[in-house]
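All protein chains but one are shown at their positions in the complex.
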Amino acid sequence: MTFHCVLYVGLEERSMAAVLRGSRYIVGRCCRNVDFASVSTRSMASKTQVGFVGLGNMGNPMAKNLLKHGYPVIATDVFPESCKELQELGAQIVDNPAEVADKADRIITMLPSSPNVIDVYTGPNGILKKVKKGSLLIDSSTIDPAVSKDMAAAAEKTGAVFMDAPVSGGVGAASSGKLTFMVGGAEEEFTAAKELLSCMGANVVYCGQVGTGQAAKICNNMLLAIGMIGTSETMNLGVRLGLDPKLLAKILNMSSGRCWSSDTYNPVPGVMEGVPSGNNYQGGFGTQLMAKDLGLAQNTATNTKTPVPLGSLAHQIYRMMCARGYANKDFSSVFQFLREEEGQ
Amino acid sequence: MTFHCVLYVGLEERSMAAVLRGSRYIVGRCCRNVDFASVSTRSMASKTQVGFVGLGNMGNPMAKNLLKHGYPVIATDVFPESCKELQELGAQIVDNPAEVADKADRIITMLPSSPNVIDVYTGPNGILKKVKKGSLLIDSSTIDPAVSKDMAAAAEKTGAVFMDAPVSGGVGAASSGKLTFMVGGAEEEFTAAKELLSCMGANVVYCGQVGTGQAAKICNNMLLAIGMIGTSETMNLGVRLGLDPKLLAKILNMSSGRCWSSDTYNPVPGVMEGVPSGNNYQGGFGTQLMAKDLGLAQNTATNTKTPVPLGSLAHQIYRMMCARGYANKDFSSVFQFLREEEGQ
Amino acid sequence: MTFHCVLYVGLEERSMAAVLRGSRYIVGRCCRNVDFASVSTRSMASKTQVGFVGLGNMGNPMAKNLLKHGYPVIATDVFPESCKELQELGAQIVDNPAEVADKADRIITMLPSSPNVIDVYTGPNGILKKVKKGSLLIDSSTIDPAVSKDMAAAAEKTGAVFMDAPVSGGVGAASSGKLTFMVGGAEEEFTAAKELLSCMGANVVYCGQVGTGQAAKICNNMLLAIGMIGTSETMNLGVRLGLDPKLLAKILNMSSGRCWSSDTYNPVPGVMEGVPSGNNYQGGFGTQLMAKDLGLAQNTATNTKTPVPLGSLAHQIYRMMCARGYANKDFSSVFQFLREEEGQ
Partner (left out) sequence: MTFHCVLYVGLEERSMAAVLRGSRYIVGRCCRNVDFASVSTRSMASKTQVGFVGLGNMGNPMAKNLLKHGYPVIATDVFPESCKELQELGAQIVDNPAEVADKADRIITMLPSSPNVIDVYTGPNGILKKVKKGSLLIDSSTIDPAVSKDMAAAAEKTGAVFMDAPVSGGVGAASSGKLTFMVGGAEEEFTAAKELLSCMGANVVYCGQVGTGQAAKICNNMLLAIGMIGTSETMNLGVRLGLDPKLLAKILNMSSGRCWSSDTYNPVPGVMEGVPSGNNYQGGFGTQLMAKDLGLAQNTATNTKTPVPLGSLAHQIYRMMCARGYANKDFSSVFQFLREEEGQ
């Protein structure tokens, strides 16, 4: 290890890694040795600056965890006030993504939606305006996989590497560094990505080519929504038919009806402890966010001409809930939405 | 205990139990001692004849398991040929349900649908025509819980006790005695029912008042159908988005999308072994049977004015599959139904 | 004609008709002459007493229209106060349906749901307890066609004829005698039924065998619900996309999107005058009633194994609306339900 360091003295290590990685585009699948070198370099490089764009509810604790692991962080956000806390913790704050790219060759982005990602990467002050050749760009936003592919193609033109790495787990998991990252992109870059992502998450899963991280995230959340609504309907029906909700949950969980929403996050108040249904559906994963993810699932399904009848109806139900005042409640509040109002 | 036993010597034990149980209707909630006695009696009575009505694919192996456990069985079926095998194994075959009731005071029925149950209990040659006071009638058919309640009310008028005890698990579980029974009815009769049902099943779960066994069964299968269709849509979408199906299943199963259909009975050929998807959807639980159970779920939901949007759409999808040639395939073939036809 | 009349002089005409009709069961399809006679008789008989069971919001104005057309009415209702107004107008009020049947050989029933119909016909004080041979029993309730068939079979055993004749049109049409009747039953009885129904309705349509009146009603209302929800979704989407609602309605109505809900009963406030959407969805046809009819449609579809995916989802949407406070609003309020809440 020391040996390698000596070798690269005088070079900005990460740039070396970038050069090496850059060569991959030429050597193609024969790059095993190069990658080995590049991996070595990265270990050395690991405490150089990491860029972070997007310091919202999720991005903020994620960036903090990078600081906690000893990485110098250089960050930006469209809302300057979002940057204060991180700045006090020692991060360097710059004006826009292009400046981040000017100073860091590993950058993580965490943004609300596809248009933001497009702007942060390809906009007038976007990352790609000043990105260094060989940089590693990791987008943890949950967006349309087609946009991830577009960003990867645009990045490739500048000699940078783009990976999609959306997360599962909410603000709590972001704070405690327990997120799950689903990563799409060139397999030989996965180790480099994992080094950073491991500071922020407990699981880092390689999913395949660019966009498959998003695909995995979207697929999981679509099935999650279906399972949650299904569990809510089922529990509601069972209670109306005279079953005790705890007993019904127990029966389902030992039978073929079992799912995460029935055994880990039951939507019926009183069945489980420590879940939003026990706290008037406060906290957790908001209905609005679920509706957004289901919109992505619907869009990818439409664009690939894939029938998703239940996923589609789940989307519509969460959409109706948003229109009826449930936008900020946990998505398990669909139980409440389907249940009869008091006094009826 | 011994004391009670002595008291009843010389009586046909089950009849005595029947007398005692009969008295329950008078003494109401003060019957604890009586029930205690009745339980003792039943232990003694346990190897007296057990009636069985309905020797189809499920009923036949169930009745065999009773024989295997040493119970004399007296049985009947509308199709005489269905009775032959059981007769050769030592069961007594009679002409109709009334005759079964004439000779046995514990009877199990296993029938295809509500009208059959109504006929077997209340028809001209039905059980209730000759049922003895105090008899225990256990219906393991999957039917509308409202019909179970009707049968229980009709049985009560004759002094008999009716319980619903539908099963989960298919023909294999029936043969190996590994069914799960979900039992609804008077709690003080549960021990007596369990004695018999344990010969045929690995789990016997008490669910509550009459009809709740059916309710639990219907609820489980509705959620199962939703989970299966949801898993199929999700796997299909993921594959179209470039994910490897085995990897996607693995990701879902470690995440919040996890459900029985994704981790135990995956509908995508090649993801798991030993499930119908690996065998061209032969065997397993037929689409037609799932459509029937979803029809029951829909009926109970309609009758109780409970919204079940996904359950309802799941019903419609299985109904469309039946109309398009999938009636006899395993219900996980919905993956195939949603997937694009070859050559498209 | 005259000839026949002479023949029957001195007989209570309707009874004679009843005898003749009774004979139909014997002579079968050779009864043309007899029916001809029977028609004559009925013309003569037309001002004999007509029974009426069920004086609710619909039944009350219907019975009044019979009085208005000169028919002596003998009526009953489970709520005695419902009978007062009709009594003051000259109707004879009796205690129960059996007494109505004792005194009138043409009876119309108008009841809320299947169980009421079953009770009024076959209950301990039901019509069939005292019905005269040859009586004509017309049920205008909206119920399951299978129940209509059961009632027809039960009536036939007593020598009476049962027809189903559900209505479309609400309280207003009932008051003004402008209902539409969809009639199912023996075709040779249709003329007799029409004579009475014409006093209460503007259209009397023969649909086929017993139960087809209900079938036509249910089918129409299912398609109506689908069209109404579809129109509401479409108008809402169009407005969000920048279209003026009146212009959009005009475009739809000259194009293939046209339907009754878009061109006659538009759900968007301000698009049309004189419809419930212009009056905060007061009046009209209540969401709860639509949910009931869709429940019937769902039940008949389930029982006949017919896929009705949109009808099924329409049912679920109206069911959710009932659970969220829309039960008593006009069914076009689905536009309001789908639209974003104020302040969102």
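Letters A, B and C mark the chains in the order given here, with residues in each chain numbered from 1 onward.
The definition used in the following text is that a residue touches a chain if its C-beta (ideal position, glycine included) is under 8 Å from a C-beta of that chain, and two chains touch if they have at least 3 such contacts.
What you are looking at is a predicted structure, and each value in this text was computed from that prediction instead of being measured.
*Asks:* Of C:Pro97, C:Gly201 or C:Gly238, which sits in contact with the chain we cannot see?
*Replies:* C:Gly238
*Asks:* Which one touches the absent chain: A:Val73, A:Met110 or A:Ala291?
*Replies:* That would be A:Ala291, which touches the missing chain.
*Asks:* For the chain that's not shown, point to the residue among C:Ala291, C:Ala314 or C:Ala327 touching it.
*Replies:* C:Ala314
*Asks:* Give the residue, chosen from C:Gly211, C:Pro267 or C:Gly286, that touches the chain omitted from the document.
*Replies:* Once the missing chain is taken into account, the touching residue is C:Gly211.
*Asks:* Quick one: say which of A:Asn60, A:Thr76, A:Gln92 or A:Ser312 touches the chain that got left out.
*Replies:* Of these options, the touching residue for the absent chain is A:Ser312.
*Asks:* For chain C, which residues reach the chain that was dropped from this view?
*Replies:* 145, 168, 180, 182, 203, 205, 207-209, 211-212, 215-216, 218-224, 226-227, 229-231, 233-238, 240-244, 247-248, 251-252, 254-262, 264-265, 297, 300-301, 304-311, 313-314, 317, 338, 340
*Asks:* What is the set of chain A residues that contact the non-displayed chain in the whole complex?
*Replies:* 291, 295, 298-299, 302-303, 305-309, 312-313, 315-317, 319-320, 322-323
*Asks:* Write the list of chain B residues that the hidden chain touches.
*Replies:* The missing chain touches chain B at positions 313, 320, 322-325, 327, 337-341, 344.
The working rule: only the chains that are shown with their structure count from here on.
*Asks:* Among the chains, which has its CA centre at the largest distance from chain B's?
*Replies:* Result for the farthest chain: A.
*Asks:* Tell me the rotation angle, 0 to 180 degrees, that brings the C-alpha atoms of chain B onto chain C, to the nearest 5.
*Replies:* 180
*Asks:* Since chain A and chain B are copies that touch, just let me know if over half of their interface numbering is common to both, same, or not, different.
*Replies:* same
*Asks:* Looking at every pair of chains, which has the largest contact count?
*Replies:* A-B
*Asks:* So the centre of each chain is just the mean of its C-alpha atoms; given that, what is the distance between chain A and chain C in Å?
*Replies:* 57
*Asks:* If you average the Cα atoms of chain B and of chain C to get two centres, how far apart are those centres in Å?
*Replies:* Using C-alpha averages as centres, the distance is 40 Å.
*Asks:* Starting from the mean Cα coordinates of chain A and chain B, work out the distance between those two points in Å.
*Replies:* Whole-Å distance between the two chain centres: 44.
*Asks:* Multi-chain contacts in chain A: which residues touch at least two other chains?
*Replies:* In chain A, the residues touching two or more other chains are 313, 338, 340.
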